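Before any comments, here is the structure.
All protein chains but one are shown in place.
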Amino acid sequence: MSAAAAALPLQRRTRSGSLRVFLRRNPRLLVGGSIVAILLLAAAAAPYVAPYDPVATNVQDSLQSPSLRHLLGTDDLGRDVFSRVLWGARISLSVGVISVAIGFTVGVSTGLLAGYLGGTFDLLVMRVIDALLAFPALVLAISITAALGPQIQNAMIAIGIVAIPGYTRLTRGQVLTVRSQEFITAARTVGAPPLRIVLRHIFPNVTNTLVVQATLSTAFAILAEAALSFLGLGAQPPTPSWGQDIAYSARYLANLDWWMSAGPGLAIFLAVFAFNFLGDALRDALDPRLRRTA
Amino acid sequence: MTRYILRRLLLMIPVILLVTIGIFILIRLEPGDPVLTFAGEDRNPELLAALRHEYGLDQPLPVQYVIWLSHALRGDLGRSFQTNQSVVEAMAQRLPATIELGAAALLISIVVSLVVGTLSAVRRNSAVDLVATSATLVGVSFPSFFLGLILILLFAYVIPGHLLPPGGFVALTADVGENLRRLILPAVTLSTVSIAVNMRQIRSSLLEVFGLDYIRTARAKGLSERSVIASHALKNALIPVVTLIGIQVGSIIEGAFITETIFIWPGVGLLAVQAIPSGDYPVVQGVVLISALAYMFSTLFVDILYAWLDPRISYEGARA
Partner (left out) sequence: MATKLSRRRFLVLGSATALAVACAPSTGGAPGASASAGGGAAGAPQKGGSLTFALDSDISDLDPMLSALFVDRNIHYQMYDSLVRINAKGEIVPGLATKWTTSSDGKTVTFDLRQGVKYQDGTTFDAASVKWNLDRYRQKGSHRTGELAPVESVDVVDDHTVKVTLKTAFAPFLSILVDRAGMMVSQKVADAMGKDFTVHPYKAGTGPFVLTEAVKSDHYTLTRNPDYWEKDQGGNALPYLDSITFKPILDPNVRLTNVRTGQAQVLTRMSGKDIPTVKSDSTLTFVQTSAYGWDSMIPNRSPGALFSEARYVKAVSMAIDRDQLLNDGPAKGVGAVAYGPYAPSHFCYDPSFKPFAKADPAGAKKLIDDVGKGPLTFELLVPSGSPDTLQLAQLIQSQLKTAGITMNIKTELFNQIVKISEQHQQPGMSLYGWSGRIDPDQNTYDFVVTGQPNNDSAYSNPQVDQLMKQQRTETDQAKRKTDLQKAQQIFAVDDPSRVWYDFAASILLTAKAVQGLEAYPDQIARLGYGWLKK
């Protein structure tokens, strides 16, 4: 499905119009982008705006329901849930960005090479990609993290690996379509070196699709990190992490101490929602051929 | 058609081989010494050595792999380090619970998404449509474990009378009513993501079909709107939906890991999640292998079904 986009050579659409016009034409971009920007800001500013130290325990204040002093209440060690949610944004967003970067870099470069070189290399790469795709994504992420040990860095690597096949297939598909086109053949006949052809002529053709894919897979990465941490395979206490904090406090549900899970849970939702929303909006704006009948 | 299927099956062989190697290496990379788990508190070095030998852990890794693979080909996935149960038996025992949960979730997802999806396509841009499309976006972004916990909080603790239990399982054969009562929350939790995805797909493919010539013809012939939708539009719109349902086997499998954990639903997902921290290699290997195989074959099945439903797809070039 993803490889559906046929290539009109070198679109310069976005450069010609100003950003403002672009945003006005796509109001959903503005909404999605703003939420993402707010989240990034919250993560960056956590050390300055969080009212309390996210890891300092204060057992006298434990298990307090939300109040003006503690906007989202406190956990069983008396830590401020709101502060932990703010700090947790740093973990979630950096996992999102870094693991997508891993998937993007590895996936795009193998996809470009496989598509361009073809032959045995292509065959080999695609079998490995098939093997990766043989696992449901989260099952693969769980297995890799389990293998490397329950640490947040390992969760990042695992999620990154899981993201690779998407980029490889997408890029390779695009390269295959572009490669046969006249201007590439022309460049080849002129004797341009392969790497240059790939970078100068082929890569720019797939960037729009890749940007969309990257945004959407950031949403997946955040959700996957939360799930891994929830299963005890990602971030470890006392590090504030949304998924881990939900798992940590889930046992208090039976005692009706709901607020410990509510803050991090809503935060995960908001972050995933924002990237999904932005991704959809980007797809419609950048890649009209992929636009759904809506 | 037969040639196409055969070709696809042949192509799967190297992939499956790669998958088994991958699984084996991955699981063996796991830190820690499993012997320490199943020896309990007894650290007697002779016992540890004897156990290591008994489970073949003193052999070189490639040898262990070949032994594991040859046993696996004969349907023997080894015994759990921890409970000494045969892995195949353990999975067979837990598979019905997983299948029941998966089937229930799939059913909920299909019914809800068909009804709401159709409604929102027919009444495009109405209030129903707006609510449904927003709900879709919320649905795909909502972490299932958080939803599960909210449901537990509400139905097991907050609403008086312990309406539904917070988790646990009673076999269908033991007590049908109790089984279904315990099934509700996990099945709803597991179905949410796929409801969202399905609904979106049904809506958009219906809208696409509405625009097609023969629907316009049908309308022009004066057929009732109801029969246009039912007999013409929906039928065609279902093609991509069938694909989607097949693809969801994957999300059901991975969702099962999380959902079964939250609701202590004793399926294969919970089996694996519990085996990981204790380094119970045979169990984790078994479950991951089975989920990969199930996923691969369901993808294959969908491809075949799709090819069969939609004659425009040529069998030969199917794999891009």
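Just a few scattered comments:
Labels A and B are assigned to the chains in the order they are written; within every chain, residues are numbered from 1.
Everything that follows uses one rule, which is that contacts are C-beta pairs under 8 Å (C-beta built on N, C-alpha and C of every residue); 3 or more make two chains touch, one makes a residue touch a chain.
Just so it is clear, the model here is predicted, and its values are computed rather than measured.
The chain not shown here is touched by just one of B:A156, B:L180, B:L223 or B:L293, and that residue is B:A156.
Screening A:F135, A:Y167 or A:Y248 against the full complex identifies A:Y248 as the residue touching the chain left out.
Residue-wise, the contact with the chain that is not shown comes from B:P165, picked out of B:G117, B:P165, B:P186 or B:P282.
Counting over the whole complex, chain A has residues 55-57, 59, 62, 76-77, 149-150, 231-232, 236-238, 247-255 touching the chain that is not drawn. Along chain B, the points of touch with the absent chain fall at residues 30-34, 36-47, 50-51, 54, 82-85, 89-90, 93-94, 156, 162, 165-168, 171, 261-262, 264, 266, 270, 273-274, 276-279.
Note that in this section only the chains that are shown with their structure count from here on.
Inter-chain spacing, taken between the CA centroids of chain A and chain B, is 22 Å. Contact residues of chain B toward chain A in the complex are 14-16, 18-19, 22-23, 25-31, 137-138, 140-143, 145-146, 149-150, 152-153, 156-158, 166, 204, 207-208, 211, 250-251, 253-255, 257-258, 261-262, 272-273, 276-277, 284, 288, 291-292, 295-296, 320.
Chain A contributes residues 3, 127-128, 130-131, 134-139, 142-144, 146-150, 169, 173, 176, 219, 223, 226-227, 230-233, 243, 246, 250, 253-254, 256, 258, 261, 265, 268-269, 272-273, 276-277, 280, 292-294 to its touches with chain B in the complex.
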